[in-house]
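Before I ask anything, let me first share the structure, which is written out below as structure tokens.
Shown here: the complex without one of its protein chains, the others still in place.
So, chain A:
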Amino acid sequence: MNSKTSNNIATGVIYFLVACVLAILVFLLGYILITGIPHVSWHFLTSAAQSFAAGGGIRDQLFNSMYLLVLTLIISFPIALGSGIYLSEYAPDNWVTGVIRTAVEVLSSLPSVVVGLFGFLLFVVNFHMGFSILAGAIALTFFNLPLLTRSIEESLQDVSELQREAGLSLGLSRWKTITGIVLPAALPGILTGIILSAGRVFGEAAALIYTAGQSAPTVNYGDWNPMDSASFLNFMRPAETLAVHIWKVNTEGVTPDAAAISSGASAVLIVVILLFNLLARMLGRWLYKRMTATK
């Protein structure tokens, strides 16, 4: 076989492999959307889940997912921002920083089920929180922190060194330079990172099964007092999210229309995550244009 033929064959094989991957993605998205969208109706989105009868909806699960996402971001963003600033701006180049970087890497590569079990052990059992939204949000924070920290660090690193020098030469403190000059310049990247991590948090289930629990008690959406146990804002109630719901109806549930519910819920989950991805791109691009005056 001469080298020209093998070149052609190899190129053909690569094209074939790429086509396979494209086909897999098209199939996945097509399958989820085509089997799922017909089950998504206003009724499906706004009625409570049923354990033993068909026709249940996902109202509470959808709300719980959103609520957990918001809480998780509220807890994890400040910590990740601080850690990201430290790693990018303050960290000296020595072994301590090396150890810290390794720690962040280890945390990001831990299986999410292990992170969930740690949350279960510490908060649900040792701190007697029980299965609760708060325990779930903290577990998700642990899951989210390393990813968010790294994306913030990278966005900060992307800001040109000249900007920092300019700030320092004006007599600003390092901190003022960071908050006044570097952070705003890194904002598009940071926002994109947050939204992408939001997508991951939204679809995460393994860390939540034993922290936020697998039940969605009926809550009163008119009760705005977070201290009230029936309120939808209550931190201490168990909260099954959409992703956990899909897992549960497929494995442990006895709901007769499990397939319909899970395909509907999967479609909703995918659509929300696609929206997050789209939003991240658009917002990042728009902000970048706004701030750099590029056309």
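What we mean here is this: a residue touches a chain if its C-beta (ideal position, glycine included) is under 8 Å from a C-beta of that chain, and two chains touch if they have at least 3 such contacts; residues count from 1.
Basically, contacts and distances are computed from a predicted model.
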Name of the absent chain as recorded in UniProt (options "Circularly permuted ATP-grasp type 2 domain-containing protein", "ATP-binding cassette domain-containing protein", "Protein kinase" or "Phosphate transport system permease protein"): "Phosphate transport system permease protein"
Omitted-chain contact residue, chosen from A:Ile34, A:Ala48, A:Ile74 or A:Ala259: A:Ala259
Of A:Ile37, A:Leu233, A:Ile270 or A:Leu287, the one touching the omitted chain in the full complex: A:Ile270
Residue of A:Gly57, A:Gly199 or A:Gly284 touching the missing chain in the full complex: A:Gly199
Residues of chain A in contact with the chain not shown: 3-4, 6-7, 10-11, 13-18, 20-22, 24-25, 28-29, 31-32, 35, 78-83, 85-87, 89-90, 99-100, 102-107, 109-115, 117-118, 120-122, 125, 142, 145-146, 149, 171-176, 178-179, 199-200, 202-206, 209-210, 214, 243-244, 246-247, 250-251, 259, 262-263, 266, 269-270, 273-274, 276-277
